[in-house]
Every structure is written in structure tokens, then in C-alpha cells.
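The complex appears here minus one protein chain, its other protein chains still in place.
Note that the chains are named A, B and C in the order they appear, and that numbering of residues resets to 1 at the start of each chain.
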Amino acid sequence: MISNKHIGEVLLKLEDISLSFGGVQALSNVSFEVREHEILGIIGPNGAGKSSMLNVINGFYHPDEGRITYKGTTRKDMRPHEAARQGIARTFQNIALFKGMTTLDNIMTGRNTKMRRNFLWQALYLGPARKEEMEHREAAERIIDFLEIEAIRKTPVGRLPYGLQKRVELGRALTAEPDLLLLDEPMAGMNLEEKEDMCRFILDVNDEFGTTIALIEHDMGVVMDISDRVVVLDYGRKIADGSPDEVRTNQDVIDAYLGVPHDIPPDTPPDDTPHANPQP
Amino acid sequence: MQLFGGVNDNGRRQVRRFFGRTGLTRRGHEHQPRSTSPGGASELDTLPKLLLDNSKRLADRPAIREKDYGIWQTSTWRQVLDEVRALACGLADLGLERGDKLAVIGDNRPQLYWSMVAAQCLGAVPVPCYQDSVAKEMRFVIAHSEARFAVVEDQEQVDKLLEIKEDCPKLREIVYGDARGMRNYTQPFLHRFADLQERGRRFDAENPDFFLAEIAKGTGDDIAIILYTSGTTGQPKGVVLSFDNVLVTARNAAEYERLTENEEELAYLPMAWVGDYVYSVAQSYTSGFCVSCPESGATVMNDLREIGPTYFFAPPRIFENILTTVMIRIEDASWLKRNMFEYFMAVAKRAGADILDGRRVPLLDRLLYGIGSVLVYGPLKNTLGFSRIRLAYTAGEAIGSDIFDFYRSLGINLKQLYGQTEAVVYVTVQPDGEVKPDTVGVPAPGVEVRISDAGEVMYKSPGVFQHYYKNPEATAAAKTEDGWMRTGDAGFFDQDGHLKIIDRAKDVGRINGGTMFAPKYIENKLKFFPYIKEAVAFGDKRDYTAAFINIDLGAVGNWAERHHLAYASYQELAAKKEVYDLIHGCVEQVNRGLAKDPQLAGSQIKRYLILHKELDADDGELTRTRKVRRGFIAEKYTVLIDALYGDADHCEVETQVTFEDGSTGTVKGDLKIGDVGVSPAPAA
Amino acid sequence: MIYREAGQFKTTYTADQAVFPIVQDRWFIAAVAFLALGVPFVANEYWLQVVLIPFLLFSLAAIGLNLLTGYTGQLSLGTGGFMAVGGYMTYKITTAFPDLNILVVFAAAGLISAGAGLVFGLPSLRIKGFYLAVATLASQFFLGWLFNRVGWFYNYSSSGTITAPPREILGIMVTGPEATAEVRYYVALAIVTVMAVAAKNLVRGRIGRSWMAIRDMDVAAEIIGIRPFRTKLLAFSISSFYCGVAGAMLVFLWLGSAETEAFDIVVSFDVLFMIIIGGLGSILGSFLGAAFIVLVPVLLTNAPQLFGLTMAIDLQKHIEVVLFGSLIIFFLIVEPNGLARLWQITKEKLRLWPFPY
Partner (left out) sequence: MDLLTAVFVAPFLDMAGSPVFLAEVVIVGVLTGVMYSLVALGFVLIFKASGVFNFAQGVMVLFAALTLVGLMERGVPVWLAILMTILVMIGLAFAIERFMLRHLVNQEPIILFMATIGLAFVLEGVGETLWGSNVKALDVGIPNASFEVGGILLNEFDLFAAASCAVLVAVLAVFFHYTTIGRALRAVADDHQAALSVGIPLKTIWVIVWSVAGFVGLVAGIMWGARSGVQFSLSLIALKALPVLILGGFTSVPGAIVGGLIIGVGEKIAEIYWGPLLGGAIENWFAYMLALVFLVFRPQGLFGERIIERV
């Protein structure tokens, strides 16, 4: 395939991000950029702070220090729903679908931010509200078609096998027509065939919709294959940043993956450090 | 065998056809064999002309539907004309010329159907290809047909064409429907379907008379389509059909079966197959009914249920699969439902077919059948999507009589037909009310059928193809000088004038002593038992018929479980005495069936054995399409054959097998041989 | 078995998203509508007053609570309080503006309930589950106290009760002592039908999906752009609107007069029972649950006479309570997903008949 993709301007810039939970340092002074239309792989051993990084980007965690510049606007604090409205969508390592709803409804929720009619119109379900609903249904159907999940359109997602659930979750993120798509281990727990499918979808998304993608993935082969650029984290620090080939030969990366002893105490938190969300 | 004309028989039917809601009577005609002209409707002698006509007459009625983006996106005849017009103009602008070939590759999609008609508008010839062929197989068809254009569904097909493009020097332009994944294909000869239509619309605006003028140039003698038959041996042959071939045959059959514009049909069989072309294009255009394209291969059953077709075609294999799933699902039902199902299916077996054919049925049975319709048959047909079926065909190979009866007893008018690409499908068809499971009916309207002295079925019809494309030898071999077409099948007419096909003509042999030996016929009869997966019959130039049998591991395994038989492998199961007893019963039943036909009574099976391993394509015993390679097997298992024709009651054998991973090993077995009594032949 | 869906295909999204996409269902609904309209011609006053009218108004309250608890996942025990707001505010408004159409008054009272719901929904920002449920009890007790203690709400009447004044629509008396049970039934039926349809429309559109998203996984909901706080508050307000109108109906179309006891915590529990037994997250279930909870006591009360038994009134009362409680437990054990789920399973079976799957 001849690629004519143009990596564009900086879409997201992270500067000196530090984040800690109760004294445990999850990220220390991490800086990197995500450019328009690129696929950025974020890799690192368990506990490297990869998921925390994504959580910082979409506003789920608020960094203790550092700046985040997205689409030219530097922000301090942002709620996840604001991030969504600004075009950041994501999927989760542990599938976070709405179990009580069908595939179609799950995907339709991705359109929610784009729907305007208020509840009075909705209660009537006439005229503009219905028209709006149908327009967005069509948009959702395009994603269903894109991801080849027609056959499970009206199946409650709870009944779907794991691989398909992951695909539905991707669909939910895609229907929001994001500018930046964050994928947290999109291929975890998949078999080879499912992984290949997922790779194809990720590449197609990037290709067809021009969506910028930042993804975390354990499968090194996959990351190296599909990423334009790779950032390597280890113990909450960035240890490498560059093209897959550069990263592959970087001594620090090799050490990190081989488990060469570090001067940082090894009691850093697990990758998906619990978010202390003070809600009973 | 005497020449048998189907004409007089059917001439009795006076069928009037009413076109459209205007109530305009086009023509009520007798079914007569016509040579070339579609008499009385000469202005509608090509598909493009029919389209023009339909777009006026049936303007806002649905013409084609496709399940896309979750709903049945429907195009009316008027819209279809618009689409085709834009497409034809686009193709013309791109350089498609009269006589050019245009390959069409993909799943059943409206766009692809439209492109076939668009090509015909310009006098070009569509060549549909099997969408699941690998590039190598496709290369032959594209190269041989000298296709200059190709319209394909999506990236997958584009990739195949790009792979073979160098070997197909004539192939110039490729149009694709689905732009998914095509973003980075920059080749100038690749065109998006939508872009092409846009281009066509511009062209049309500049040349407003072009389109109609091109259509007007077409006549019934023009080549309508080239369909490549997937030959079992050798290279595929391109069957060249004229509009007259296609349209006259399609019309005759449509009138015979009283198809109207109210039919619903699901287009799900390969577009390269003649049946799809006749049902989903030709008859849709002549009768004006709507064709629906399923969403994807995975959703066909569901789509079938949604559409609920009135006119349906499926090869026996599909009916068989559906029946199997029905039975499996019923097995899991509650005791009450299962018994109810069985009870009412027994009622249906007794009375269903008679009720369907309008014969007299005892009042009690009629009553029970009525209750059964509410409780079982209706819901069952509904879940299968067969509720509305008025006419269903099956053809291609023999269908098991149990399977056939099952559907008919439910009240589904399932009929067998016998046909060929070279005849535009129709050679014989079962008339309503005269349906038998083991015949393929009487000659279709306009078709004459006779049996040659060698026992080969031959026919003559308006549908008889023009010639094999660029293959005069094959044409000459198939068609006699006086226009009779050889089918290559052996058969005979029964006392009611119904044709019975028994085997490929070249495979039919003789048992020593003169009785006809039709191995495939016997094998099929054996295979109709669910317990028997494969069978190989021997008997040509021998004293009696003997058979190898492969049990069906699933069905027999299930049976064994119910009878508390433990087994660890196919081989162990196959060697069980109880299994032999089971198969013995089957063989005896086959013999009783054979005994009923005077011609075949002498070929009853005397000895058989159950093979110690499953016949396998990897071992060369089956073709890739799972047909038994009788000669090869005979050679490979000479020991066993010798034993069958000797008097041993068992035989030891050692065979090489290929495992799934490609490695080989040997399987040893000591096979029992079963002796079966033969039934007396009928007095006739 | 009765479903014959082959051939019922959809060519538009509107048809595909219809509430009753299957023809047979539409027939069924038509039959139900016919029965609902015809029932006053066969039912006597007792049935209308003891069963049908309370069934309708409690269905509405159950729909209201279901929007909040079943669809949005916010457990509330304050239903009685919001119903009280509806009842008392209707009284206040209609006595202050006697010429105002009573239906408009119902709506206005509903809006005030919605406001109250909004306020008492505020804690949902910080707390969930049973904490929230207990917090909603605050509304129950506070509002009960308010209407009991503050004379302004009952126009300082000496008895402390509010009484439905006579009001007409199109010259027909719909509230007050002269309104016949039939008329009150039809008015209730009309209100409940319109509001049930509106509720169905809400839950099958964007708002319903937002609610369910919050219910199923609030973290994920927020990450796809749903504002949790707003969404929950909307659920609280709309839910309270429904409960408020139901409360208004309770006073004006059913009892005729009421004190705060009519809205006490038992009512909250009853409505909660309705949605749990009927089915969480189902409009249909709200009706089924209401029917169950309204009918069971009626049956229990009448059962002894039916069998010709006589017993002491308070003994009978106690046995009724025990039976009611046991039935609830039994039902939760047998079908924790409610009657709507049973209905759905039956329907699914009928659609697949004779197959089991």
C-alpha cells in the first residue's frame, strides 16, 4: 500500500507531566507530543504509567504538575466530558461498555454530544427530534458497517464475546468522530485473528477518517508495526521517543524490557493505579 | 428411448398475464416453443428496454433493495433507471464500447446488478465472476473473456485484479463500489463507482440523446451475457447467451409459474451463477418484482427471515442444512414441545403434501393439519423466513426425499427443477400438484427433451446458448447439428412423463448381465441417510454392486451416545457391530428403493463395508468440492475391493493418511464386510 | 407462536426504531387500548375507584421512579415526598386560580415537583447507591413535615386536609365530589397515556441513552462526553415531575381529599416495589408492577370472603401484611428482573416458537 498520509501539526503537547497517588509517583516529568494524523504507540513494562498517561490526557486524572496543550489551548484542569466534547475519545483496557444496552445503543451514546434537541422535543419524538435521531442512527450505522458488526447490531453487549465487545467499544469511541483517539490496550486478550482484525481497523480509522491515535499496547510486534512513532515509559519516566526502528535499538528500552535493575525504587504502583475517586 | 415433447402437455395451460396496476393486458399466449423472437413483445427484447418500460409502468414500485446501514434501502424502478443511466453514460465516457466485456465481481449488490444492465445498454457484455475465487482462478476468466472493464465490490476484489492485471493485458479500467480502504490507491485506472456516476451524469447532460439511442440499437439477437461454468475438469467455459435466450426462457417460466410484480426475492447466490441471473435479474425485469440483497454473508438467514420471500431458490445443501438446524434446535426444546412437534410433523407427513397438491384428505387429518399450522408449521415457517413462499425451487443435485418431503409437508411449494447454464436454467420443472421427490419434473415451457439411445438426456429450447466463448470444439461437442443439446446426464422418463436423472452419462456403466449401474444414484440414495456421510459404489463390469461407506461421525456418534456405546475414535466407532447393524438397515432400505425401478433393480447392493477412515480431500480421495474420486479410491483400496468381490467376511488394510498439519501416518484396520439380501424386482 | 415476522422488514430508520416494530404487537396494543377505553362500560364504581384509578396513578408514579431508578440507576426512597408536592401544589394553585384549567394546574404542580426533585437530587453529585437512597428519605420526611406543619399549604384549614375542589373540563366535572368515577378514570387514562408515551420517547432517545449510560457505568459515560451531574439532575427533575402529577391525581382524581399521611413513606416503598416487581428500566414494567401492587391487597382483602371465611379485622390485617411481605420476597426470588422480564421472555419464546432458542 502506498501511504500518502501527511503527519500534521502538533495536536497535543504534554510538558513535564507529573502525577502521584498518595506519595507514589506514577508519572514524573513526562513530555511528548502527538501530531495530527499520526499513530503514536505508548509502550513500557507493567507499572510504567501508561494508563495513567491516557487518564491524564482525557482529564480523568489531574496532573500535579505540568501543562497540557491541546489544539493550541493550554489547560490546567478538565473534566473527562469536556475532553470528549473537544474531540478526545478513548477505549479502556477493561472493557467499559454499557452492559444493559445493545450494540447499537452503545454506539449511539457516542453521538450524544452531537445531539442538540432538548428533552421536550425528545418526549414528543416528532419532527426535529426524530429527524435528529435518525441522522445520528445513520452515522452510527456507518460505524457499524465500518467495523463489520452488522450481525450483532441489536444484541445486548453483555452477551457478546470479548473480542466483539472490544470492537463495539472502539465503535462507540469512533462515532464521536474524535480528533484524538486514545486506545488502552485495544488488543489485550485477543487471539491472533482478532488482533489482525483490530490492527486493520486501527489503521483504517487512521487512514479513512484521518484520526490521530495514541495507543497503549503490550504486544510489541503490533505496536512496532502500526505506529508511526513510539514513546517508551518506564517507572513513570519517558525513556525513549522516536520511530519504531529507533526505539527498537535504544539501549534504555532494551534494558527496561530485560528488567535491568534501576535506581528508582521498584515500589511504583501498578499500571492502572486506582483512581482515588472519593465516592461511596 | 422415445423423444418426449413437453410441449403438448403444458400447452393446455392457458395463462394470462396482467402487467402492472394499469390492468393493461400485454399478451395472453400459449406456451409454444419459440425459436428466437420473444413474440409479440419485440419492443422489449433486451433488458435495457425492459428497464425503460418498467421505469414508466412500475415507476414507484420497488425494484431492488439492499440491507445497508441497518435498513432495507430501497430503489424504485425509476431510481434504478437513473442509476443505470448515470452509470452507462459514465462507462461510455470512460471508453466502454459495443462488444466490450465488463467483468463484474462481488457479493450481490445493487450497484453490481446495475452495472451489468448499464453495460448492456451500451451493447457491451457483462461477465460476472465468482466473488470468492482466488486471483489465479479469476485470471483465467478475465483473460479469456478479454474483459476491458471491471466493476467490483470493494478493496478485496480490487487487490485480486491488481494482482493479475499484468496477465490480463486487455483489462483497462476498474470501478469499485465500496471506497473503504481505497484511500491510498492512486492508480489512474481505478474509479469510484460514485465518481463514475457523477461523470456519467455530466456526460448525459452534454449528450442527452446518447443513452436512449444506445439502448435502441440493441436487439434480441445481441449477446446478453457470458457466464463461465466452473467445469469439474479442465478450464471453465464461457457460455454465451443472447437476450432472446435469456428473456424468452425467463418469460416462459415466469408465466408458467405465474410470477407477478408482487413477488419478493432474496438475491444471495453468487452473481456468476446462471440461476441468480435469471431469478434476480431477468425475471425481476420481465415480471417487475423486487429483489433484495442481504447485508452480508453472516446475516443471510436473518435477512431471509426479514424479507420473507415469496419466490425462493436454494440448492439442496442449503435446505438440508436448514433442516438439520431445525432438528437440532427442536432436540433442545422441552419435552412437551418436542412431542407436539413430532406429532404434528407426523400429521404433516401424512397429509401435508396432499393438501398442498389439492388432493383429497380425510377430514380428521385436515383438521389436525389446521391445528398443526397454528402450533407448528406456521411458526416454523416463520422462524425460517418461509412464511410467504409461493414458489421455491431446488436444483443442482439430487435432494433427499426426506428433506424434500419435510418442506412440502409444511405447505411450502418446493419444486425441483433440472437445468443448465447452457439452457438458461430451465430444462425440466415440476408442475404444481405433480411433484415427486425423485424426479425433476416435465419439460419446461418451450423445451423439448429426449433421451438418446445411450441414455443421455438431450433437449432443445429457446434458451439453448449461442456458443462457448472462443471454444468452438466444446460447442460442437455439446450441441448437435440439428440444435439438440447434450446434457451429459443419464436419465429416463417414468410412467408419468417425469424425467429422472440418475448419474453423469459417462459414469453410468453396466453390471455383468446387462443391468444399468448408476453409481452416483446409489451413492446419493445411501447418503440421504443422516448416518452415512460418504459412499462409493462399485459395479461397472462386475457381477454385482458393492459399496464403501463412511459413517457420519456426528450423527452416528450421537446415536451411539443415546445407545450407550463408548468409542474413542472414528475407526473404533465404525467397527462396532451395532453400527454395522444400523448401516445394514440403511443399505436394505436403499435396495428396496432400487428394486422399484425396473431399470435399476439389478444394481442392488450385495456387499458393503464401513471404511476405517474418513475419505479426505487431503488424501486425494475427494475433490476439493467433496466429490468422491471413484477411480482413485478403487485403485487405492484394491485390497478391499477384492475382498468385497471375494467371499471373505473381513479384510485387513493399512492406509496412509495426511493429518491436518500436513504430516502423514498410517491407519490400520480389520474391516468387516456386510452381506445384504436383495429385494425382488417388480413384476414389470 | 402468534408472531409471524417473516416479511416484516424495515425500509426506514423511523420504522426500525418504532416502539412496536412488530405488527402483532401493534394489534395487541390496539386491543389493550380498546379494553382500556371500554372498561367503564362494564366495570362498576368499586372497580374504578379501588383498582383502576389507583392503578393508573401509581403506574404514573412508577414510571417516574423508574426513569430515575430503573433507567438512571439512582435509588430513591423519596417518591412519596414528590407526590406530596404535586398534590399540595395542585391544591394551592387551583384554589388560588380557580379558573385555571385543572390539567394546566397539574402540569404546573408537576413542574414545582420537578424543582423539588432537582434540589433533592443535588446530593447525587457526591453520593451513590444506598447512601443516596437514604439521602432521598430526607425529601420524604422534610416535605411531609412541611405540608403537615405549614398551614399555608393547606390554606390553614382546621382539619389540615386538602380537598379537591370541583373543576370542569369542557363542562364536564372532573374533580370534586360531583365528578363521577368514569370521568375521573378517563382523565387519568388520558394523562397516563400521554405521559407514558412521552416517557417511552425519552428513554429511547439520546436522554434515555445518557441515563442508561450513567446507570451502567458512570465513569465511561463521562468519558464519552455525558455530563453526569446534569444528566442525573435531569432524571431527578423529570422523575419528580411524573411523581408530582401522580400525586396530584392521587388527591384530585382518586381520594378527593388527603392529608400528608396519604404520601408517607409506605407510598414510597409501594412505588419502589412496583418498579422492582414490574421490572427496572421498563415502562411496561411500571404498569405491570403497579397492577401487581394495587391488585394484591385488593385480592387479599377480598379473598377470605371469597372462601366464606370470617375473621377478626385486625387479624386479617396482620395476615394480609405477612402475605404481602412473603409475596414480595417470593417474587424477588423467582424473578428478580420483574414482570417485564417475564413478559419479554414469554414474547421471545413466542417469537421463536417452536424452537427453544
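The working rule: a residue touches a chain if its C-beta (ideal position, glycine included) is under 8 Å from a C-beta of that chain, and two chains touch if they have at least 3 such contacts.
The structure displayed is predicted, hence computed values, not measured ones.
Within the set A:F32, A:F60, A:F98 or A:F201, the residue that contacts the chain not displayed is A:F60. When the omitted chain is restored, the residue from C:I102, C:A135 or C:A246 that touches it is C:A135. The missing chain, though absent from the display, is touched by one residue of C:W47, C:Y186, C:F229 or C:F324; that residue is C:F324.
Set against the missing chain, the residues C:G144, C:G247, C:G285 or C:P354 yield one that touches it, C:G144. In the full complex, subunit C touches the hidden chain at residues 69, 75, 123, 126-127, 129-131, 133-135, 137-138, 141-142, 144-145, 148-150, 219, 223, 265, 269, 272-273, 276, 280, 314-315, 318-329, 332-333, 336.
Note that only the chains that are shown with their structure count from here on.
Taken chain by chain, the contacts link every pair, so each chain touches all the others.
Counted by C-beta pairs in contact, the busier of A-C and B-C is A-C.
Distance between chain centres (mean CA atoms), subunit A to subunit B: 48 Å. If you average the Cα atoms of subunit A and of subunit C, the two centres end up 41 Å apart. Subunit B and subunit C have Cα centroids lying 58 Å from one another. Multi-chain contact residues of subunit B (touching two or more other chains): 70.
Looking at subunit C, one finds that residues 12-13 touch two or more other chains.
Here subunit A touches subunit B in the complex through residues 1-5, 104, 137-138, 141-142, 144-146, 148, 150-151, 153, 204, 207-208, going by the rule given at the top.
Of all residues in subunit C, those touching subunit A in their complex are 12-14, 17, 126-129, 131, 198-199, 201-202, 204-207, 209-210, 212-213, 215-217, 219-228, 234, 238, 281. Chain contact summary for the complex, subunit A toward subunit C: residues 58, 60, 79-81, 83-85, 89-90, 92, 96-101, 105, 108-113, 115, 117, 119, 122-125, 129-130, 133-134, 137-138, 172-173, 176, 279-280.
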